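Below is the structure I would like to discuss, written out as structure tokens.
The block that comes next holds chain A.
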Amino acid sequence: MTSWALALFLRDLRLSVRVGGSALVGVLFFLAVVTVIPFGVGPDLNLLSRIGPAILWIGALLATLLGLDRLFQADRDDGTLDLMLMAGRPLELVVLIKCLAHWVATGLPLVVAAPLLAVFLNLEPLAMGAVTLTLLVGTPALTLIGAIGAALTVSLRRGGLLLAVLVVPLAIPVLIFGVSAADAAIHDPVPFLTPFLILCALSLIAAVIGPVASAAALRFASD
Partner candidate 1 sequence: MAFWDYANPTRFLRLVQVVLPWLTGLCVLAFAAGFYMSFFVAPEDYQQGQTVRIMYIHVPAAWLSMMCYSIMAVSSLGTLVWKHPLADVSAKAAAPIGAAFTFMSLVTGSLWGKPMWGTYWVWDARLTSVLVLLIMYLGLMTLWRTMDDPIKAGKAAAILTLVGALNLPIIKFSVDWWNTLHQPASVMRMDGPTIHPDILWPLLVMAIAFTLLFFVLHLMAMRNEILRRRVRTLRLRAATSAHPRSATATAQPAE
Partner candidate 2 sequence: MDLGPHSGFIIASYGLCLVTVLGLIAWVRIDKAIQEKALRELAEQGVSRRRPDAGGR
């Protein structure tokens, strides 16, 4: 069982790193969003360090959403998806592996880039660590929830924008608890662990709902 899963994982990882270099583009977009915010709110370092975690989280959310529309579409266009459907492997697991590969290629670079971008936003080392940790735990949830949107819009020619509209309401809880946990670590109105554990729970819930719903959507889209 593990061999086909590993093969699929490596294939998806290679494709997403090589074709168009989506991982790098995502990080670049993240950088662009973070750079644009000070032009909007002003270069006040105190303000920036206060809203820094929120900026990083929103940037990560947008960067994840933008990369999602190709999650299943490329495979559908060249027929790979039909082969996967016919191969008799549990489609939920296939989706989960594809999401994992997608996250390693696009989500993980965001997490790695977050401490670097936090420097621009005048975050304390503690806050830097907290934001990075919450992003590490939270971005898989964004990818998994986004997979539902990607699967629903897979047959549409230009589903990218619709995908974002469908997914954003579902991603609100992740955003709220991600930012709360990071904030809680800096100035503690609540203990850090409470929102952080809820964030972990949200990721785990997404790991169940996401693959099941996307697999159902892919099955319906194919027949």
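Picked so that all candidates are chains of the complex that A comes from, given by their letters.
Definition applied: contacts are C-beta pairs under 8 Å (C-beta built on N, C-alpha and C of every residue); 3 or more make two chains touch, one makes a residue touch a chain; residues count from 1.
What you are looking at is a predicted structure, and each value in this text was computed from that prediction instead of being measured.
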* Structure fact -> Touching partner of chain A in this complex, from 1 or 2: number 1
* Asked: What residues of chain A sit close enough to touch candidate 1 in their complex?
  -> 148, 152-153, 155-156, 159, 162, 165-166, 168-170, 172-173, 176-177, 180, 189-190, 195, 198, 202, 205, 209, 213, 216-217, 220-221
